[in-house]
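If you scroll down you'll find the structure; I have some questions about it.
FYI, not all chains are in this one, though none of them got moved.
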């Protein structure tokens, strides 16, 4: 297969990179050299910028074909002489700054049909309101009284339900559906996300389950990003809220009435049960489970796969099932391993002790 | 943001609420007072009905702004005098009865385009049959020989495959696909559900995996509800069956040949492997895993995150991994925690004991 690129870029000079990152170039650096792409150390070529901030990969610096490398002081002298080593206190952050400038189109998904405005193949209800500069791809459906802000792109086959309001400069991915929701500005919703459908609520009786009407909304504040396949249910009788700047990965489940604070990180396949509350800056590792009505304090961090069955104080670092301090959890894992090893001999000793 | 409501209601008087629930109003209650919405205790205003059935929230009764509150006898005297306290033996159930009457549109999702009949923007095969009163939104696709019953709504961008039959008064959500399936009456399928695709079956060989043809169907009985993003595979050489009245939450995986009984509850992110069988009234908590060919007896309840690797007798209450009686499981969790705590000192004692 020939190399096919999904973005083009006009590039930056090394001098421009130095200026935007504050990195220190080596003496005599060719500041006019042109960088047109980014790449990892082992794949980088003569027009690529790379970075190094992990000792594990430092050996690659000696053989990389990169034009330039952002790295820390301590690795600077390990590079192949042809590489222009740019020293920065936070190499990865500097690298990301350059990448964002090189690939501005990658900061937010755009139309999948090179469309602008309302595409002929989209079904837009006459009562819906699109601001100037909103784009609706073919195959998308926008319901009655919906509002779409300027700069926002509704991708092919996305569905925006009645009375939904979506702010400006948002990107709504292909196949995504948004109903009973208000969405802020600069929100990115990736493909196949499900927002605003009924939560899971029944009165259970011996003759069957009676559906509880779900009449709340979903409120998604500014600068939120939501990964593919994630489901966020509407509130039952209040609103489900995703706070400003929060980032949610793929295939996450968020139940009705959940309130998530600002700038949280929710990694893939996590599940947050109904009416749970997360403070600001909470981090849930991959596949964390949160039971109903639990409150997780600001800045708490939960290790991957942990299961939150009780309130968590602010700033706590917990893991395991049920969650406990990381140190305690790791000690228990070690204790179980020792117990397993001891069992063979132990069974005999137990036996004689019991006698 | 101004308050935007996704449903309107003409309201009920307190007297009508008393009549429909059998609740007991206080002496001198203004039975003509109009209730137009429902709300939780802490959010309710002067036109809202609320409820209280949990001592944890009883303090809110003193400050709620609700017009009326359904509650139990024991909380009745704790209310702010302006609140009309309605005493009912099952306050939540009474509340849900009122909510269902106030919001009849919330009992089943309706068209996302205010459509009725076959929308011009839908692709309906000429050989498909729609009963009178069936609605197909724009962007939906209905394949050859498919049948859609009266009162059923196929939402925007849903896909109904060839020869699929869907009963009456169903709601099929946006972006959902249904193939190789027969669906009963009053079934609600939310957004992005995947029904009837091939199950995961291969003959594994050293030179690669040979696909096993999947030729069964999915049978979904009456009054089933299925949450967003859930996947239900067609049978391999028999049918996958979801029994009457069963409710399935979001992002659940149901493998080929699975048979689920009547009135089961399957909470979010659970996974049921191929050829497993669930009796009637089985409850799976969030993220329960069921291994292939297992049989779970009628009325069994499995705690969140448990993993069912053996047959489960009817009525059992199990949890953990592998599943065991709840009491045993909790005892083991406690034992591990004690073990972890003992380890520090224990390591030393072990050492001297080994010498």
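As written, the chain order gives the labels A and B, with residue 1 at the start of each chain.
Just so we're on the same page, a contact is a pair of C-beta atoms (placed from the backbone, for glycine too) under 8 Å apart; a residue touches a chain by one contact, two chains touch by 3 or more.
Worth saying up front: this structure is predicted, and the values here are computed from it rather than measured.
This homomeric assembly is drawn with 2 chains in place; in total, the structure file defines 3 copies of the chain.
One rule holds in what follows: only the chains that are shown with their structure count from here on.
Our note on geometry: chain A versus chain B, Cα centroid distance of 26 Å, whole angstroms. Listing the residues of chain B that touch chain A in their complex gives 1, 4, 6-7, 38-40, 43, 92-93, 96, 99-100, 102-103, 106-107, 109, 112-114, 119, 121, 137-139, 155-157, 173-175, 188, 190-192, 223, 225, 227-229, 245, 247, 249-251, 263, 265, 267-269, 286-287, 304-305, 333, 336-337, 339-340, 342-343. Listed in rising order, the residues of chain A touching chain B in the complex are 123, 125, 139-141, 143-144, 157, 159, 161-163, 165, 175-177, 179-180, 182, 192, 194, 197-198, 200, 202-204, 208-215, 217, 219, 229, 231, 233, 237-238, 251, 253, 255, 269, 271, 273, 289, 291, 307, 321-322, 324, 328, 331-332, 334-336, 338-339.
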